[in-house]
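Missing here is one protein chain; the remaining ones are kept as they sit in the complex.
Think of it as A, B and C in the order they're written, each chain with its own count starting at 1.
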Amino acid sequence: MRTAQEYKESLRRMRPNVYKFGALIEDVTNHPATRRAVEGHAQIFDAAQREEYRDILTTTSSLTGERVSRYLSVIGSAEEMVKNVRMKRLMFNLTGTCTGGRFVGFNAINSMWAATYDMDHELRTDYHERIRRWLTNAQKEDIALAGALTDPKGDRSKRPLEQNDPDMSLRMIAKDADGGIVVKGAKVMIAGAAEANEVFVLPGTGYKEGESDYAVSFVIPRDTKGLTVVEARHPSDGRDMESGFDNPVELGGITQGYLLFQDVRIPRERTFMAGEWKYSLEAVLNFIAPYRSAIGGCVAGQGDVIVGAAALMARANGLSEKVFRDKLVQMTVNNETTFGMGVAASVMGKLHPSGVWIPDAKLANVNKVHVANLPYETKRLAQDIAGGIAETGCLPSSQDINSPIYGDLLQKYLKAGTDGETRAKVARLIEWLTIGEGVPGCMHGGGSPDGAKLMINGAAEIEANIKLARKVANLKEVSAPEK
Amino acid sequence: MRTAQEYKESLRRMRPNVYKFGALIEDVTNHPATRRAVEGHAQIFDAAQREEYRDILTTTSSLTGERVSRYLSVIGSAEEMVKNVRMKRLMFNLTGTCTGGRFVGFNAINSMWAATYDMDHELRTDYHERIRRWLTNAQKEDIALAGALTDPKGDRSKRPLEQNDPDMSLRMIAKDADGGIVVKGAKVMIAGAAEANEVFVLPGTGYKEGESDYAVSFVIPRDTKGLTVVEARHPSDGRDMESGFDNPVELGGITQGYLLFQDVRIPRERTFMAGEWKYSLEAVLNFIAPYRSAIGGCVAGQGDVIVGAAALMARANGLSEKVFRDKLVQMTVNNETTFGMGVAASVMGKLHPSGVWIPDAKLANVNKVHVANLPYETKRLAQDIAGGIAETGCLPSSQDINSPIYGDLLQKYLKAGTDGETRAKVARLIEWLTIGEGVPGCMHGGGSPDGAKLMINGAAEIEANIKLARKVANLKEVSAPEK
Amino acid sequence: MRTAQEYKESLRRMRPNVYKFGALIEDVTNHPATRRAVEGHAQIFDAAQREEYRDILTTTSSLTGERVSRYLSVIGSAEEMVKNVRMKRLMFNLTGTCTGGRFVGFNAINSMWAATYDMDHELRTDYHERIRRWLTNAQKEDIALAGALTDPKGDRSKRPLEQNDPDMSLRMIAKDADGGIVVKGAKVMIAGAAEANEVFVLPGTGYKEGESDYAVSFVIPRDTKGLTVVEARHPSDGRDMESGFDNPVELGGITQGYLLFQDVRIPRERTFMAGEWKYSLEAVLNFIAPYRSAIGGCVAGQGDVIVGAAALMARANGLSEKVFRDKLVQMTVNNETTFGMGVAASVMGKLHPSGVWIPDAKLANVNKVHVANLPYETKRLAQDIAGGIAETGCLPSSQDINSPIYGDLLQKYLKAGTDGETRAKVARLIEWLTIGEGVPGCMHGGGSPDGAKLMINGAAEIEANIKLARKVANLKEVSAPEK
Partner (left out) sequence: MRTAQEYKESLRRMRPNVYKFGALIEDVTNHPATRRAVEGHAQIFDAAQREEYRDILTTTSSLTGERVSRYLSVIGSAEEMVKNVRMKRLMFNLTGTCTGGRFVGFNAINSMWAATYDMDHELRTDYHERIRRWLTNAQKEDIALAGALTDPKGDRSKRPLEQNDPDMSLRMIAKDADGGIVVKGAKVMIAGAAEANEVFVLPGTGYKEGESDYAVSFVIPRDTKGLTVVEARHPSDGRDMESGFDNPVELGGITQGYLLFQDVRIPRERTFMAGEWKYSLEAVLNFIAPYRSAIGGCVAGQGDVIVGAAALMARANGLSEKVFRDKLVQMTVNNETTFGMGVAASVMGKLHPSGVWIPDAKLANVNKVHVANLPYETKRLAQDIAGGIAETGCLPSSQDINSPIYGDLLQKYLKAGTDGETRAKVARLIEWLTIGEGVPGCMHGGGSPDGAKLMINGAAEIEANIKLARKVANLKEVSAPEK
């Protein structure tokens, strides 16, 4: 398996096609806009080599029997799925960020592993064989894989073909004679593309008859010809370009890019769906279930760091963290709830005939609802504990704190339970975690909470519950009104 | 295994020692104060015989290899523990109530299974052998077993021996020559005693040196000489004595009794702890972990019925339940959260050398916090959906609704999406579930949420989280203030 | 003004037409189902005579210049409206209940004072003169007046004339030559009818063209010929019939009745609307605004008692209430929020040309939303603080606690920070307040929270806010989609 160093070298060998602030990023491993995120990803490779994390970050390949990165594995059991949840938590603990791109890539593999299996069985295609070959090689090379699901979609009240512009979802514009395809469009808000060797693309939603051009799935090198990546802004991302401690975290970072596909040619062996719209919904659902389960581990890992930072801030203010016991307990309750629901969804799942373990959809979607709520409360509580110094806009820049003119005065007045600079650094970390660049997208990442609620409603089995109520109290049937 | 009929007969054979409203209950199977709860318990025996519930309600005995009631089994794996959570949910679904007594008895067996194992190994006692013999027989006879944990405790700010009255926690007042003991005191708020053949008694808390007389555990027939049970009141329990539909549920009920021990003699073979105070805390903790895990299933089962009743009420009012989609989804989120956290705590546990699976304490206590909160919201939402008719105090009695003088008028004005009487019955069910006799004790049952928070705080590993935060932002150590 | 004694005598002089449990209540002042509520109402008269409460409970009549009960006054200013909010809080403090009937009567007067003024001005009717004469006399006699708004309504998805049965809302079935009317139908869930001398009837909703028969308003003696009152059940109301302390409050109570109108004749001088449907919506809105404002005071007064009972319970358990500081603060925040929002809605109102002060509708409806939420949390926190003894179904009856057989044992084991009986009584009060007969109908009383939300949405002025946002960020217009 790759070392961190080998991973970085692999990135440097790629064609530069990532932009930010209007300019090309020549080397993602040292450009200030991407180097922290690369560093975070590099730690996955580092940690995978360490005994204490090995069981979480690696697993035995069902394809080759070799030890491989869990991020490139087929999830074969409830136990493996629970380890996935724990891996998400661990990676946030280690990097302070979500390394979400690798997670999407991982889920994309599993989703299409099942969908291609079904397609091959029912349609006599050979997609499953293609993905197997590709994956065997990807495991061997230990690539960093991102995943891409979300289409621009355009007007939310219209389907793809009702849009004025047919490109608002990624689509196939040609099929090669040999089975390869050509695609046009975009995937947006794609985590970790800059840090990836390859990108696994999924259909963005369940498509209907007549929309088959949109039902595409494939995997490509991130520097494929015709693909351009434009990185999105983050809160306070101007600080990436600064020196000083105002971007307090060096060993992790998040990037989310817009992937622009200008007539990109996908070879046959990397094409896993090419118009089979009937399987697009399944692909999305099989992506959502593990994603919305394991995201609970990610959010818990984020919460662990926030709990630690808040307790540290209390000390830096000269107070024992015990003063804030109730708030810290509530934060822990929040952390363990998203983690626990992820575990539960994992455990209550089912095995797909292809050998992929699919978590329980209802529990996974309930977790998504929590994930869109609880971290907000955790952050609010952190700001509550942290006091005025970590309130938004209440701390001078590291440049000012080190100013030759008045820096000594700022440091004098910033000291409390510790020296002024350390206290300022802790406060910056609180800002970074709660209203700065460290805030990951928990609300709509992996789909919106309103979508999750729709799925819960579908799963809620109101009729079954009505029957329980009627039986318990021996009540006759009452029909729902027609309108 | 016993039939429901055999179970009831076994109760009728017992010495009457249960009182309510100042009077002795001659036959708990037909007295209005207890017959519904007996009926609920009888359903466990019924359902255990049915194919669809068999896998949940029974298991293979690790002692005999026979199929036995899960309520009398040693929980040997995460899988068995998850089935325990599901059993709790199922039983609430079937009876509309919590049949909590059997659950306490079940956990008591498992808690003392581990504690006696440790005692025997370390102290060379033979307690584990005693419990094994008793359990083998109990499984064979398929008894209904309740459990008793809570002592009166007296002044909450004082330990047992600091109380003016040494009896405020149950204590051993003599040891027999043959190893039996004599106990005095009380256990209070004990669920399901009236419906039980036997009661398994645990130490009420972790005792310290000098408090060894309080460290007692044993199992006795509920009609043991010297034991008196006084049943507590429930909201609206006057309706138990009425005819009509104002107590809308006939096939389930809850009783909670005060067990008064007046110098009760316990034979050697039924004594499982007799002064070994060092093991009392372990016994309590090993009780708490599975209890606070599985209670999440119970609360989910209660929520299922509430969701059904609320949707039914909407229909009875002439509205589609779809009008209340958001509220029903929130109720489902609440249900699945307590269920899911119970599953997660179950799965993340550990195997005790005695063969008992002990769920994760942190997750179990987080679930206890939810259990003390979420069902309240679920009930509030049910009242919100149900409309004015189910508002507290807004519906005439069934006697009035059937009055020869004006009952026709009431029925005329009560009709809406269904006839007036049916609508009234559904409204009564909502009342029963949300502010009536059907409300179980989720707040302090199985211990108080404040106690759970203390345990979460202990488990929260603030120091470990501080280390994570420091590492992520490369921060130096900040010590906590001394005071 | 009347004394409490004179008030009770006035009730005894009335024709008995109130029923409960299928039987006629001969004398509401001493029947166990109604005497506590009568006692609560009697205290209004008592307190009005006391110097300390005089300014809150009485005011100067705008009609006669005499000192009159505030409950029979025209609310003429923001200041008077604020006193109304404070009166609600005070009355709950004094009686432990909401004396809601008098409050509805009070608001009905004010609502129709404005509506009749408008009708007379626009339609040349003499309704305002009629109400003025009636009110002048009512103030002089100092009657106890209840109010009645809610119709049975039948199927909620249909308007009155679409119902199978035209009587599902109260309607005029004839007009007398002299201007009086005859009405048929019912008003349901009417608070305080049994304790009232007269009942003021309002149209139940805003009626449309063709529905004029439903647009009726009038005031009648409660014992009018053809009117029958059937009292609804309350949680645990069986205890009204018991002795002992299980119904812990003697000086207050709530009744809510179904008023059955069998061709009731209303004389001209007591008829205030007779088909003028265009004014029915105004009547309802002018009722809602002050009602949903002042109900915040009521809920705060309830919360005051709950805070006190919870703190008392802590002490009875042997703990200082300081242990529960955070929870008690949250309860206080809840209390002051409903009180404060009531004050704010009162102050931000407008004067109607008739001289009635109408509170702000948006703030009043926001308060209704809080009123349907916050008291539930306050009750949950009270149960949390109170501990196991006050958990539902965890305390034997007063009969058992005084049993000659085992009462001494129960008292022995119930003692803690105080003697066993006192502790049991405090626990009963917690039960009564949180899940017993003392729980008033905060959810749908005065209309449902969903209705309030609809009104907030109407008032929210989304368009105005969009303009603010556009101006702040200099954004061009974005139109809403057509569908």
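Basically, a contact is a pair of C-beta atoms (placed from the backbone, for glycine too) under 8 Å apart; a residue touches a chain by one contact, two chains touch by 3 or more.
Only a predicted model underlies this, so the values are computations on that prediction, with no experimental measurement involved.
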| item | value |
| --- | --- |
| Touched by the hidden chain, restricted to displayed chains | A, B, C |
| Which residue of A:V38, A:I109 or A:V188 touches the chain not shown here | A:V188 |
| Chain not shown: contacting residue from A:V182, A:A416 or A:A459 | A:A416 |
| Option from C:G147, C:G318, C:G407 or C:G447 whose C-beta touches the chain left out | C:G318 |
| Contact set of chain B toward the excluded chain (per top definition) | 155, 157, 326, 481, 483 |
| Interface residues of chain A (partner: the chain not displayed) | 19-22, 150, 152-158, 165, 167-168, 185-186, 188-189, 228, 230-239, 241-242, 246, 254, 256, 258, 260, 262, 317-319, 372-373, 376-377, 380, 383-384, 387-389, 391-397, 399-400, 402-403, 405-406, 409-410, 412-417, 431, 435-437, 439-441, 443-445, 448-450 |
| Hidden partner chain, residues of chain C it touches | 82, 93-96, 248-252, 304-309, 311-312, 315-316, 318-321, 325-326, 328-329, 332-333, 336-337, 339-345, 347-348, 362-363, 366-367, 369-370, 417-418, 422, 425-426, 428-429, 432, 453, 456-457, 459-460, 462, 464-470, 472-476, 478-481, 483 |
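Heads up, the rule we're going with is that only the chains that are shown with their structure count from here on.
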| item | value |
| --- | --- |
| Where chain B and chain C are represented by their mean Cα positions, the distance between them in whole Å | 38 |
| Between chain A and chain B, centroid-to-centroid distance (C-alpha), Å | 40 |
| Centre-of-Cα separation between chain C and chain A, whole angstrom | 52 |
| Numbers and ranges of chain C residues touching at least 2 other chains | 155, 157 |
